[in-house]
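All remarks here apply to the structure that follows.
Only a single protein chain was left out; the remaining protein chains are all shown in position.
Should a chain be cited, it is by its letter among A and B, assigned in written order, with residues numbered from 1 in that chain.
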Amino acid sequence: MTLARASGVILAKELRTEFRSRELLGTTVVFVLIVIVLFSFTFNPTSSESRRFGPGLLWLAFLFAGSLMLQSSFLREQTNDTLAALRLAPIDPFSILAGKMAANFLFLLLVEVILLPVFAVLYNVAILPVLGQLLLVLALGTIGLAATGTVFSAVAAQARLRELLLPLLLLPVLAPVLIASTEATIGVLRDPPELSMVWLTFLACFDVVFLTAAWMVGEYLLEE
Amino acid sequence: MGTEAQSETSSRAVISAPSVLAVFLLLAAASYGALIWAPTENTMGLVQRIFYFHVSSAWTGFVSFILVFVGSVAYLRTRALKWDWLSVASAEVGVAFFTIVLVTGPIWAKPVWGIWWTWDARLTSSFLLWVLFVSYLVLRTLVDEPERRALVSAVFGIFAALDIPLVYFSIWWFRTQHPQPVIGDGGSLDARMGWVLLLCWAATLGVMTVLIRLRYRLEALRAEVDAYRMEASRNA
Partner (left out) sequence: MRWSGVAQNNCYAIWSRAEPSRVSTPLASSPKGGPGGGLQIQFSEVEKRYGMRLALRGVSLAIAAGECVALVGHNGSGKTTLLKIAAQLTRPSRGRIAFDLGENPISLEEVKSRVGMVGHHTLLYEELTAEENLIFFAKLFGLENPAEKARQALQPVGLAGRATDLVRTFSRGMRQRLSIARALLASPGLLLLDEAGTGLDPEGQHWLGATIQRLRDSGCTILMSTHGRNETQGAVTRAIRLAGGKITHDSGATGNPREILVMAAVRESGEEGAS
(Lines give C-alpha, C1' and ligand atoms only; values in the text may rest on other atoms or scores of the structure.)
Protein backbone atom coordinates (compact mmCIF):
# COMPACT_ATOMS: atom_id res chain seq x y z
CA MET A 1 0.00 0.00 0.00
CA THR A 2 1.55 3.29 -0.98
CA LEU A 3 2.37 5.98 1.52
CA ALA A 4 -0.14 8.37 0.01
CA ARG A 5 -3.02 5.92 0.06
CA ALA A 6 -2.36 4.74 3.59
CA SER A 7 -2.12 8.36 4.77
CA GLY A 8 -5.37 9.07 2.97
CA VAL A 9 -7.15 6.22 4.73
CA ILE A 10 -5.87 7.40 8.09
CA LEU A 11 -6.78 11.00 7.32
CA ALA A 12 -10.32 9.89 6.47
CA LYS A 13 -10.54 8.03 9.76
CA GLU A 14 -9.34 11.05 11.72
CA LEU A 15 -11.83 13.33 10.01
CA ARG A 16 -14.68 10.89 10.54
CA THR A 17 -13.84 10.47 14.22
CA GLU A 18 -13.61 14.19 14.81
CA PHE A 19 -16.69 15.23 12.89
CA ARG A 20 -18.75 12.69 14.69
CA SER A 21 -18.19 14.30 18.06
CA ARG A 22 -16.95 17.75 17.05
CA GLU A 23 -15.92 18.27 20.64
CA LEU A 24 -12.30 19.06 19.91
CA LEU A 25 -13.12 21.54 17.18
CA GLY A 26 -15.79 23.23 19.22
CA THR A 27 -13.63 23.54 22.30
CA THR A 28 -10.70 24.91 20.32
CA VAL A 29 -12.83 27.53 18.60
CA VAL A 30 -14.17 28.73 21.93
CA PHE A 31 -10.69 28.82 23.42
CA VAL A 32 -9.26 30.96 20.61
CA LEU A 33 -12.28 33.23 20.89
CA ILE A 34 -11.62 33.74 24.59
CA VAL A 35 -7.97 34.53 23.94
CA ILE A 36 -8.81 37.02 21.21
CA VAL A 37 -11.33 38.79 23.43
CA LEU A 38 -8.97 38.91 26.39
CA PHE A 39 -6.18 40.26 24.26
CA SER A 40 -8.45 43.04 23.08
CA PHE A 41 -8.66 44.28 26.66
CA THR A 42 -4.92 44.89 26.76
CA PHE A 43 -4.88 47.76 24.34
CA ASN A 44 -7.18 50.24 22.73
CA PRO A 45 -8.26 48.69 19.45
CA THR A 46 -8.18 51.71 17.18
CA SER A 47 -7.68 50.91 13.58
CA SER A 48 -3.95 51.63 13.34
CA GLU A 49 -3.12 49.96 16.64
CA SER A 50 -5.15 46.91 15.70
CA ARG A 51 -3.25 46.55 12.52
CA ARG A 52 0.02 46.71 14.43
CA PHE A 53 -0.77 44.43 17.36
CA GLY A 54 -3.71 42.44 16.13
CA PRO A 55 -1.97 39.97 13.82
CA GLY A 56 0.64 39.09 16.42
CA LEU A 57 -2.03 38.41 19.00
CA LEU A 58 -4.04 36.42 16.50
CA TRP A 59 -1.10 34.17 15.68
CA LEU A 60 -0.25 33.79 19.34
CA ALA A 61 -3.82 32.67 19.93
CA PHE A 62 -3.51 30.14 17.11
CA LEU A 63 -0.23 28.81 18.46
CA PHE A 64 -1.61 28.37 21.97
CA ALA A 65 -4.75 26.74 20.70
CA GLY A 66 -2.75 24.52 18.41
CA SER A 67 -0.45 23.31 21.12
CA LEU A 68 -3.42 22.38 23.26
CA MET A 69 -5.39 20.79 20.48
CA LEU A 70 -2.53 18.76 19.07
CA GLN A 71 -2.24 16.82 22.33
CA SER A 72 -5.17 14.66 21.45
CA SER A 73 -3.62 13.50 18.21
CA PHE A 74 -1.72 10.68 19.82
CA LEU A 75 -3.52 10.54 23.12
CA ARG A 76 -6.53 9.23 21.26
CA GLU A 77 -4.50 6.35 19.96
CA GLN A 78 -3.71 5.28 23.48
CA THR A 79 -7.32 4.29 24.15
CA ASN A 80 -7.50 0.58 23.45
CA ASP A 81 -3.92 0.81 22.16
CA THR A 82 -5.11 1.52 18.63
CA LEU A 83 -1.62 2.78 17.84
CA ALA A 84 -0.51 -0.86 18.02
CA ALA A 85 -3.29 -1.72 15.57
CA LEU A 86 -1.94 0.89 13.16
CA ARG A 87 1.59 -0.40 13.56
CA LEU A 88 0.49 -3.96 12.89
CA ALA A 89 -0.80 -2.98 9.48
CA PRO A 90 1.52 -3.41 6.48
CA ILE A 91 1.94 0.31 5.95
CA ASP A 92 4.86 2.70 6.05
CA PRO A 93 4.98 3.95 9.67
CA PHE A 94 5.35 7.49 8.39
CA SER A 95 1.87 7.28 6.87
CA ILE A 96 0.48 7.24 10.41
CA LEU A 97 2.22 10.56 11.06
CA ALA A 98 1.35 11.93 7.64
CA GLY A 99 -2.34 11.13 7.97
CA LYS A 100 -2.45 12.81 11.36
CA MET A 101 -0.49 15.83 10.15
CA ALA A 102 -2.94 16.32 7.32
CA ALA A 103 -5.89 15.96 9.69
CA ASN A 104 -4.42 18.41 12.19
CA PHE A 105 -3.69 20.88 9.40
CA LEU A 106 -7.29 20.77 8.24
CA PHE A 107 -8.68 21.10 11.77
CA LEU A 108 -6.46 24.05 12.62
CA LEU A 109 -7.15 25.78 9.33
CA LEU A 110 -10.86 25.36 9.93
CA VAL A 111 -10.57 26.92 13.39
CA GLU A 112 -8.59 29.82 11.95
CA VAL A 113 -11.03 30.43 9.12
CA ILE A 114 -13.96 30.40 11.54
CA LEU A 115 -12.28 32.95 13.77
CA LEU A 116 -10.99 35.28 11.08
CA PRO A 117 -14.28 37.18 10.69
CA VAL A 118 -14.58 37.42 14.48
CA PHE A 119 -11.12 38.94 14.63
CA ALA A 120 -12.01 41.35 11.83
CA VAL A 121 -15.08 42.57 13.63
CA LEU A 122 -13.59 42.90 17.10
CA TYR A 123 -10.44 44.63 15.93
CA ASN A 124 -11.97 46.72 13.16
CA VAL A 125 -9.81 45.25 10.45
CA ALA A 126 -10.94 44.87 6.85
CA ILE A 127 -10.12 41.37 5.67
CA LEU A 128 -12.42 40.82 2.70
CA PRO A 129 -10.35 42.69 0.12
CA VAL A 130 -7.24 40.70 1.00
CA LEU A 131 -8.88 37.40 1.82
CA GLY A 132 -6.94 35.33 -0.68
CA GLN A 133 -3.55 36.59 0.47
CA LEU A 134 -4.55 36.19 4.07
CA LEU A 135 -5.54 32.58 3.49
CA LEU A 136 -2.20 31.93 1.83
CA VAL A 137 -0.35 33.18 4.89
CA LEU A 138 -2.64 31.17 7.16
CA ALA A 139 -2.08 28.02 5.17
CA LEU A 140 1.70 28.28 5.09
CA GLY A 141 1.94 29.05 8.78
CA THR A 142 -0.50 26.32 9.72
CA ILE A 143 1.42 23.67 7.78
CA GLY A 144 4.44 24.38 9.96
CA LEU A 145 2.31 24.33 13.09
CA ALA A 146 0.56 21.07 12.20
CA ALA A 147 3.65 19.22 11.00
CA THR A 148 5.83 20.14 13.94
CA GLY A 149 2.99 19.83 16.42
CA THR A 150 2.06 16.33 15.32
CA VAL A 151 5.63 15.09 15.65
CA PHE A 152 6.00 16.69 19.05
CA SER A 153 2.72 15.26 20.27
CA ALA A 154 4.20 11.84 19.49
CA VAL A 155 7.26 12.88 21.51
CA ALA A 156 5.20 14.16 24.43
CA ALA A 157 3.02 11.05 24.45
CA GLN A 158 6.03 9.12 25.71
CA ALA A 159 6.86 11.45 28.57
CA ARG A 160 5.30 12.59 31.80
CA LEU A 161 3.51 15.90 32.16
CA ARG A 162 2.58 15.80 28.53
CA GLU A 163 -0.03 18.55 28.73
CA LEU A 164 2.66 20.97 29.82
CA LEU A 165 5.40 19.43 27.76
CA LEU A 166 3.87 19.88 24.33
CA PRO A 167 3.60 23.69 24.52
CA LEU A 168 7.05 23.78 26.13
CA LEU A 169 8.57 21.96 23.18
CA LEU A 170 6.46 23.45 20.44
CA LEU A 171 6.37 27.16 21.11
CA PRO A 172 10.13 27.85 21.03
CA VAL A 173 10.57 25.83 17.86
CA LEU A 174 7.70 27.69 16.22
CA ALA A 175 9.03 31.14 17.10
CA PRO A 176 10.26 31.71 13.53
CA VAL A 177 6.78 30.83 12.26
CA LEU A 178 5.27 33.33 14.67
CA ILE A 179 7.61 36.07 13.48
CA ALA A 180 7.17 35.31 9.80
CA SER A 181 3.40 34.82 9.88
CA THR A 182 2.82 37.93 11.96
CA GLU A 183 4.97 40.09 9.73
CA ALA A 184 3.36 38.69 6.61
CA THR A 185 -0.12 39.27 8.02
CA ILE A 186 0.73 42.83 9.04
CA GLY A 187 1.96 43.41 5.51
CA VAL A 188 -1.24 42.07 4.00
CA LEU A 189 -3.40 44.22 6.26
CA ARG A 190 -1.47 47.36 5.48
CA ASP A 191 -2.86 50.10 3.34
CA PRO A 192 -2.02 49.38 0.47
CA PRO A 193 -1.61 45.65 1.12
CA GLU A 194 1.80 44.18 0.42
CA LEU A 195 2.56 40.48 0.25
CA SER A 196 6.07 39.98 1.57
CA MET A 197 7.81 37.42 -0.64
CA VAL A 198 10.65 37.11 1.81
CA TRP A 199 8.43 36.00 4.66
CA LEU A 200 6.30 33.74 2.51
CA THR A 201 9.34 32.01 1.08
CA PHE A 202 10.69 31.70 4.58
CA LEU A 203 7.50 30.02 5.78
CA ALA A 204 7.62 27.67 2.82
CA CYS A 205 11.24 26.82 3.69
CA PHE A 206 10.31 26.16 7.29
CA ASP A 207 7.53 23.84 6.17
CA VAL A 208 9.78 21.95 3.77
CA VAL A 209 12.60 21.56 6.29
CA PHE A 210 10.37 20.25 9.05
CA LEU A 211 8.25 18.03 6.84
CA THR A 212 11.45 16.47 5.54
CA ALA A 213 12.82 16.04 9.05
CA ALA A 214 9.53 14.48 10.14
CA TRP A 215 9.66 12.11 7.20
CA MET A 216 13.21 11.05 8.02
CA VAL A 217 13.06 10.58 11.76
CA GLY A 218 9.39 10.74 12.74
CA GLU A 219 8.66 7.05 12.47
CA TYR A 220 11.19 6.20 15.18
CA LEU A 221 8.87 7.85 17.64
CA LEU A 222 6.26 5.19 17.03
CA GLU A 223 8.53 2.32 18.00
CA GLU A 224 8.11 0.46 21.20
CA MET B 1 29.52 -13.84 33.60
CA GLY B 2 31.57 -10.99 32.22
CA THR B 3 32.09 -12.46 28.80
CA GLU B 4 32.13 -9.01 27.31
CA ALA B 5 34.67 -7.74 29.79
CA GLN B 6 38.14 -7.29 28.49
CA SER B 7 41.36 -7.85 30.31
CA GLU B 8 43.23 -4.74 29.30
CA THR B 9 42.61 -1.48 31.03
CA SER B 10 42.91 1.67 29.06
CA SER B 11 45.07 4.18 30.78
CA ARG B 12 43.84 7.05 28.68
CA ALA B 13 42.39 9.61 31.04
CA VAL B 14 39.41 11.51 29.74
CA ILE B 15 41.22 14.76 30.28
CA SER B 16 44.95 14.83 30.47
CA ALA B 17 46.70 17.32 32.69
CA PRO B 18 48.60 18.93 29.81
CA SER B 19 45.44 19.70 27.85
CA VAL B 20 43.75 21.25 30.87
CA LEU B 21 46.84 23.35 31.40
CA ALA B 22 46.81 24.35 27.74
CA VAL B 23 43.20 25.52 27.95
CA PHE B 24 43.90 27.37 31.15
CA LEU B 25 46.83 29.18 29.57
CA LEU B 26 44.74 29.99 26.52
CA LEU B 27 42.05 31.44 28.72
CA ALA B 28 44.60 33.46 30.65
CA ALA B 29 46.07 34.80 27.43
CA ALA B 30 42.64 35.67 26.09
CA SER B 31 41.69 37.45 29.29
CA TYR B 32 44.88 39.44 29.22
CA GLY B 33 44.27 40.30 25.61
CA ALA B 34 40.69 41.36 26.18
CA LEU B 35 41.18 43.26 29.37
CA ILE B 36 44.56 44.85 28.88
CA TRP B 37 46.19 44.45 25.49
CA ALA B 38 43.30 45.39 23.25
CA PRO B 39 42.85 49.10 22.76
CA THR B 40 40.10 50.81 24.67
CA GLU B 41 37.18 51.60 22.46
CA ASN B 42 36.50 55.24 21.80
CA THR B 43 32.85 55.70 22.51
CA MET B 44 32.05 53.02 25.04
CA GLY B 45 35.13 52.77 27.18
CA LEU B 46 36.09 49.88 29.40
CA VAL B 47 32.77 48.12 29.40
CA GLN B 48 33.14 47.35 25.71
CA ARG B 49 35.75 44.74 26.59
CA ILE B 50 33.00 42.41 27.65
CA PHE B 51 32.10 42.19 23.96
CA TYR B 52 34.95 39.69 23.38
CA PHE B 53 33.49 37.19 25.80
CA HIS B 54 29.94 37.97 24.80
CA VAL B 55 30.53 37.20 21.15
CA SER B 56 32.85 34.23 21.68
CA SER B 57 30.40 32.63 24.06
CA ALA B 58 27.65 33.01 21.47
CA TRP B 59 29.77 31.39 18.77
CA THR B 60 30.85 28.60 21.10
CA GLY B 61 27.31 27.96 22.27
CA PHE B 62 26.38 27.67 18.63
CA VAL B 63 29.12 25.06 18.13
CA SER B 64 27.82 23.12 21.14
CA PHE B 65 24.39 22.93 19.64
CA ILE B 66 25.83 21.68 16.37
CA LEU B 67 27.30 18.87 18.46
CA VAL B 68 23.83 18.14 19.83
CA PHE B 69 22.67 17.73 16.25
CA VAL B 70 25.61 15.46 15.44
CA GLY B 71 25.01 13.34 18.52
CA SER B 72 21.29 13.08 17.82
CA VAL B 73 21.72 11.98 14.21
CA ALA B 74 24.46 9.52 15.16
CA TYR B 75 22.28 8.03 17.88
CA LEU B 76 19.39 7.45 15.51
CA ARG B 77 21.65 5.74 13.03
CA THR B 78 23.74 3.59 15.35
CA ARG B 79 21.61 3.38 18.51
CA ALA B 80 24.83 3.50 20.50
CA LEU B 81 24.14 5.31 23.75
CA LYS B 82 27.46 7.12 23.73
CA TRP B 83 26.04 9.51 21.16
CA ASP B 84 23.23 10.33 23.54
CA TRP B 85 25.84 11.09 26.18
CA LEU B 86 27.50 13.49 23.77
CA SER B 87 24.18 15.16 23.02
CA VAL B 88 23.24 15.82 26.62
CA ALA B 89 26.74 16.99 27.50
CA SER B 90 26.81 19.40 24.57
CA ALA B 91 23.32 20.68 25.31
CA GLU B 92 24.14 21.48 28.92
CA VAL B 93 27.40 23.19 28.05
CA GLY B 94 25.67 25.11 25.26
CA VAL B 95 23.02 26.35 27.66
CA ALA B 96 25.78 27.46 30.03
CA PHE B 97 27.48 29.49 27.31
CA PHE B 98 24.28 31.08 26.17
CA THR B 99 23.60 32.01 29.78
CA ILE B 100 26.88 33.89 29.70
CA VAL B 101 25.70 35.66 26.55
CA LEU B 102 22.40 36.60 28.17
CA VAL B 103 24.15 37.91 31.29
CA THR B 104 26.94 39.85 29.56
CA GLY B 105 24.45 41.46 27.19
CA PRO B 106 22.66 43.55 29.81
CA ILE B 107 25.94 44.23 31.61
CA TRP B 108 27.15 45.83 28.40
CA ALA B 109 23.89 47.48 27.47
CA LYS B 110 23.09 49.28 30.71
CA PRO B 111 26.08 51.61 30.90
CA VAL B 112 26.16 52.21 27.17
CA TRP B 113 22.51 52.54 26.22
CA GLY B 114 20.89 53.05 29.60
CA ILE B 115 18.58 50.08 29.10
CA TRP B 116 19.01 46.56 30.41
CA TRP B 117 17.82 44.73 27.38
CA THR B 118 17.87 45.53 23.70
CA TRP B 119 16.08 43.20 21.40
CA ASP B 120 19.04 43.13 19.07
CA ALA B 121 19.41 40.19 16.73
CA ARG B 122 22.20 38.38 18.54
CA LEU B 123 20.69 38.73 21.99
CA THR B 124 17.22 37.74 20.86
CA SER B 125 18.47 34.73 18.93
CA SER B 126 20.59 33.68 21.88
CA PHE B 127 17.59 33.94 24.15
CA LEU B 128 15.52 31.79 21.87
CA LEU B 129 18.26 29.20 21.47
CA TRP B 130 18.68 29.16 25.22
CA VAL B 131 14.96 28.50 25.69
CA LEU B 132 15.02 25.86 22.97
CA PHE B 133 17.75 23.82 24.57
CA VAL B 134 16.41 24.30 28.06
CA SER B 135 13.26 22.66 26.67
CA TYR B 136 15.46 19.85 25.39
CA LEU B 137 16.87 19.34 28.87
CA VAL B 138 13.41 19.50 30.46
CA LEU B 139 12.19 16.86 28.02
CA ARG B 140 14.99 14.59 29.16
CA THR B 141 14.01 14.84 32.78
CA LEU B 142 10.49 13.71 31.94
CA VAL B 143 11.40 10.40 30.31
CA ASP B 144 12.77 7.72 32.59
CA GLU B 145 13.84 4.81 30.47
CA PRO B 146 17.34 5.48 29.06
CA GLU B 147 16.82 4.23 25.54
CA ARG B 148 13.44 5.82 25.11
CA ARG B 149 14.85 9.05 26.48
CA ALA B 150 17.75 8.90 24.05
CA LEU B 151 15.41 8.27 21.12
CA VAL B 152 12.96 10.99 22.00
CA SER B 153 15.72 13.52 22.77
CA ALA B 154 17.45 12.69 19.51
CA VAL B 155 14.33 13.46 17.49
CA PHE B 156 13.67 16.69 19.35
CA GLY B 157 17.35 17.59 19.24
CA ILE B 158 17.33 17.28 15.46
CA PHE B 159 14.29 19.49 15.15
CA ALA B 160 15.72 22.04 17.56
CA ALA B 161 19.05 22.13 15.73
CA LEU B 162 17.36 22.49 12.34
CA ASP B 163 15.44 25.38 13.83
CA ILE B 164 18.63 27.30 14.65
CA PRO B 165 19.31 28.78 11.21
CA LEU B 166 15.61 29.55 10.81
CA VAL B 167 15.64 31.37 14.14
CA TYR B 168 18.70 33.40 13.21
CA PHE B 169 17.37 34.36 9.83
CA SER B 170 13.88 35.29 10.93
CA ILE B 171 15.14 37.43 13.80
CA TRP B 172 17.82 39.06 11.63
CA TRP B 173 15.38 39.87 8.85
CA PHE B 174 12.88 41.17 11.38
CA ARG B 175 15.58 43.42 12.81
CA THR B 176 16.55 44.82 9.46
CA GLN B 177 12.88 45.77 9.00
CA HIS B 178 12.61 47.23 12.50
CA PRO B 179 16.07 48.48 13.52
CA GLN B 180 17.15 48.69 17.15
CA PRO B 181 20.40 49.36 19.03
CA VAL B 182 22.89 46.59 18.50
CA ILE B 183 25.30 45.30 21.09
CA GLY B 184 28.89 45.27 19.97
CA ASP B 185 28.41 47.77 17.23
CA GLY B 186 28.76 51.52 17.17
CA GLY B 187 32.52 51.39 17.31
CA SER B 188 35.36 50.72 14.96
CA LEU B 189 37.00 47.32 14.93
CA ASP B 190 40.73 47.77 15.31
CA ALA B 191 42.95 45.02 13.86
CA ARG B 192 44.13 44.16 17.35
CA MET B 193 40.55 43.79 18.47
CA GLY B 194 40.01 41.22 15.73
CA TRP B 195 42.95 39.15 16.96
CA VAL B 196 41.78 39.30 20.54
CA LEU B 197 38.33 38.20 19.50
CA LEU B 198 39.73 35.15 17.75
CA LEU B 199 41.90 34.37 20.74
CA CYS B 200 38.89 34.61 23.03
CA TRP B 201 36.94 32.34 20.78
CA ALA B 202 39.73 29.76 20.79
CA ALA B 203 39.84 29.94 24.58
CA THR B 204 36.10 29.47 24.99
CA LEU B 205 36.17 26.57 22.54
CA GLY B 206 38.84 25.00 24.70
CA VAL B 207 36.72 25.44 27.81
CA MET B 208 33.75 23.98 25.94
CA THR B 209 35.74 20.88 25.00
CA VAL B 210 36.90 20.31 28.55
CA LEU B 211 33.42 20.75 29.97
CA ILE B 212 31.78 18.50 27.40
CA ARG B 213 34.28 15.75 28.01
CA LEU B 214 33.76 15.93 31.75
CA ARG B 215 29.99 15.82 31.39
CA TYR B 216 30.24 12.99 28.85
CA ARG B 217 32.27 10.97 31.29
CA LEU B 218 29.74 11.57 34.05
CA GLU B 219 26.98 10.25 31.83
CA ALA B 220 29.12 7.25 30.84
CA LEU B 221 29.78 6.43 34.46
CA ARG B 222 26.09 6.51 35.24
CA ALA B 223 25.39 4.17 32.36
CA GLU B 224 28.19 1.91 33.52
CA VAL B 225 26.62 1.61 36.96
CA ASP B 226 23.29 0.77 35.34
CA ALA B 227 24.95 -1.80 33.13
CA TYR B 228 26.54 -3.56 36.07
CA ARG B 229 23.22 -3.64 37.82
CA MET B 230 21.78 -5.17 34.65
CA GLU B 231 24.46 -7.88 34.61
CA ALA B 232 23.73 -8.66 38.24
CA SER B 233 20.02 -9.04 37.61
CA ARG B 234 20.70 -11.20 34.58
CA ASN B 235 22.82 -13.57 36.58
CA ALA B 236 20.40 -13.65 39.44
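Everything below uses one rule, namely that a residue touches a chain if its C-beta (ideal position, glycine included) is under 8 Å from a C-beta of that chain, and two chains touch if they have at least 3 such contacts.
Because the structure is predicted, anything quoted here is derived from the model rather than measured.
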Residue of A:A4, A:A84, A:L161 or A:V208 in touch with the missing chain, whole complex considered: A:A84
Sites on chain A contacted by the missing partner chain, in the whole complex: 1, 6, 9-10, 13, 16-17, 20-21, 79-82, 84-91, 223-224
Residue ranges of chain B at the interface with the undisplayed chain: 4-6, 8-15, 78-82, 144-148, 217, 220-221, 223-224, 226-231, 233-234
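In this section, only the chains that are shown with their structure count from here on.
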Geometric centre distance via CA averages, chain B-chain A, whole Å: 31
In the complex with chain A, residue positions of chain B that touch it: 76, 128, 131-132, 135, 138-139, 142-143, 148, 151-152, 154-156, 158-160, 162-163, 166-167, 169-171, 173-174, 177
Chain B partner contacts - residues on chain A that touch it in the complex: 148, 151-152, 155, 158-161, 165, 168-169, 172-173, 175-176, 179-180, 183, 198-199, 202, 205-206, 209-210, 213, 217-218, 220-221, 223
